[in-house]
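Scroll down for the structure; my scribbles are underneath it.
Removed: one protein chain of the complex. Kept in place: all other protein chains.
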Amino acid sequence: MRLDASRVPTNFVPNLPAARFIFLTVLLIFCALAGLGSGGVLIPLPDLLTGKATYLQEIVFLEIRSPRVFLAGFVGASLALAGTVLQGLFRNPLADPGLIGVSSGAAVGAIAMIVLGASLSIPAWLQPYTMPLAAITGAIGVTLLLYSFANYFGRFSIVTILLVGIAMNAIAAVIIGLLQYISDDAQLRTLVFWLMGSFGRAQWATSLPAVFVMVVASIYLIGQIRNLDYLQLGEAEAYFLGVDVPRAKRNMILWSAAAVGAGVALTGIIGFVGLVVPHLARLLLGSSHQVTLVGSALIGATLMILADLVARTVMIPEEIPVSLVTNAIGAPFFLWLIARASRV
Amino acid sequence: MSLEMRNISYQIRGKKLVSEVNITVSSGELVGLVGPNGAGKSTALKLMSGELKPSFGDVSLEGTSLGSISPAELSLSRSVMAQSTNVVFDFSVEEIIKMGWVQGRLVSPELLPGAMNQVINECGVNLLLNRTFNSLSGGEQQRVQFARNLLQLWRPDSKRCMPRYLLLDEPTASLDLAHELLLLNLLKSAAQLNIGVLIVMHDLNLAARFLDKVVLMSQSRIVDIGPPAMVLTANQLSEVYRTKVIVEQNKKLDRLVIHT
Partner (left out) sequence: MRYPLTALLLFLPCQLFANSCHHPAVDPSRVAVAGGSVTEMIYFLGEEHRLIAVDRTSNYPKEARLLPQVGYVRALSTEGMLSLEPTLIMGEDDMGPPEVVAQLERTGVEMVRIPESFTPQGVIDKLRCVAKVLAVDSDRVAVAEAKLAASLQQLEAISVSKPKILPTAAVILVFSEGAPVAAGVNTAGDGLIRMAGMQNALSAIDGWKPLSAESLIEADPEYLILTDRAVAAAGGLDKVYENPAIRLTTAGRKKQLLQMDGMALLGFGPRTLDAAAKISTLVHK
């Protein structure tokens, strides 16, 4: 017996919004060029190519502006990608890279270095790497701790991970508070500025290794398309469809931590991007991770480059922390998202 | 060619949910798990699907213990329709069904559109395709999930390929009469395509009508296994359900009718 199933011909060509991807890519390129072409020092891009640029213009472009735009793009992409992965993994639209403790771990490492590092004697060649290394040690440390605790408490369930993450963030806050307390005035100021996030410290020597880590982590995370889609049906269903769920969870968390940690180590904490960009990607491209992972990366990179551009040009010759810009854009956008969702 | 559960016990916090249970599902067979609430039917199904690990005993697929088969391999041989979870993000019905396609290694992707067409038409979900999964009613969602399960087991040469198994936990819970019958008939057709079916059912009449083998469970144990006529007797059912049950052979419909 069959119900009267009208034989409507159905179209199964994957509904990849290709045109929108092209638009996003072009937008990214355009914003990157805008970022490279704008700044305190006037540098007409064609002059660089024809060799008419002055020494100052060349060095500003190659050593100051380029590493900055480069880093901003990759950090934006990594934060957005990690945010998308974590929202998919936790099946929660409010998930954010901060949940797994990476950012606060990096903050603990960096601030410890600021406050306690004065007593260490560090060779000159290592100097520019001390802060990023300290930060990334903190980031990895906290993430591994989180992973171990969650595992130890059994079942490595999403709720356990969330709760342990909250606990880790609280502990990190206590440590940071203590360090702030024992810091002197100079250290306190440096520390506060570090926390606010900035791309002003970007240089090739530290950006290239960090971006390398981010790229490797991103490649892994983008490869998780199927696992993430299957997980949306539930963990049991994902298992039934062939996903090794515990392994997938562990790897996604650790690689997200790597992607975020490498960036935070250099820039300090930049908020909202990991939370808001995945929603934007879903809005424009759909919910399947087939499109949202790459889409988030593109949108995140574009947004960060623009945010950095605003941060360094809106109050010239001063520079405002880029986190202020991302929060200023992110918060109202988030409200709009909520309004939109509740109207449906 | 079977999915077999041997001497399985499962306990949690000292309480045994399943005790010394032996169930075999062979390809081509429709096996049902029936019994009162709390008998251990769902738990038995979860042990059979690999979702739970037994405390004692072993589940094996074609002779190989489940524990030594990777999730990816397992997904090629069995599909499970369990209690549906909440899908947080907006996926279209088409995307949900498409997630069932795990056999990319075995079957050429060119066949996917045709396979999708087939299961969609069989399940009668054509008109739901472009809707968001979350906007569907409970029954509609179950039908979509079932289509996904069928897609997972779809093969171009069903009769000649390896046997597959379909495990369902109360799949008709939210379905109306017509769709309930549609689903059970589809299961019967599936059995003919070299698929073994294990289904947890609550409706004894449908059980009597459609199942090849009935596993009657009560209080974590198996009371009886066999063809419906043999297992679904008034005595046995009255004892297990603790209420007077009447079983008769209805001449006009030519089938067993069970009522209280």
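Order as written gives the chain letters A and B; numbering starts at 1 within each chain.
Just so it is clear, a residue touches a chain if its C-beta (ideal position, glycine included) is under 8 Å from a C-beta of that chain, and two chains touch if they have at least 3 such contacts.
A quick note: this is a predicted structure, and the numbers were derived from the prediction, not measured.
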Using the touch definition from the header, name the shown chains in contact with the chain that isn't displayed.
A
Of the residues listed, A:17, A:117, A:200 or A:234, which one is in contact with the missing chain?
A:200
Touching the unshown chain, subunit A contributes residues 39-41, 48, 51, 54-56, 58-60, 62-65, 124-125, 127-128, 181-182, 184-186, 189-190, 193, 198, 200-206, 312, 316-319
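In this text, only the chains that are shown with their structure count from here on.
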Between subunit A and subunit B, what distance separates the C-alpha centroids? Give it in angstrom.
43
Can you list the subunit A residues touching subunit B in their complex?
1-3, 5-8, 10, 12, 15, 88, 91-93, 229-230, 232-234, 236-237, 239-245, 282, 286-288
Residue ranges of subunit B touching subunit A (in the complex, touch as defined):
49-51, 70-76, 78-80, 82, 84-85, 87-91, 94-96, 98-100, 102, 112-113, 116-117, 120-122, 124, 126-127, 129, 152, 178-179, 181-182, 185
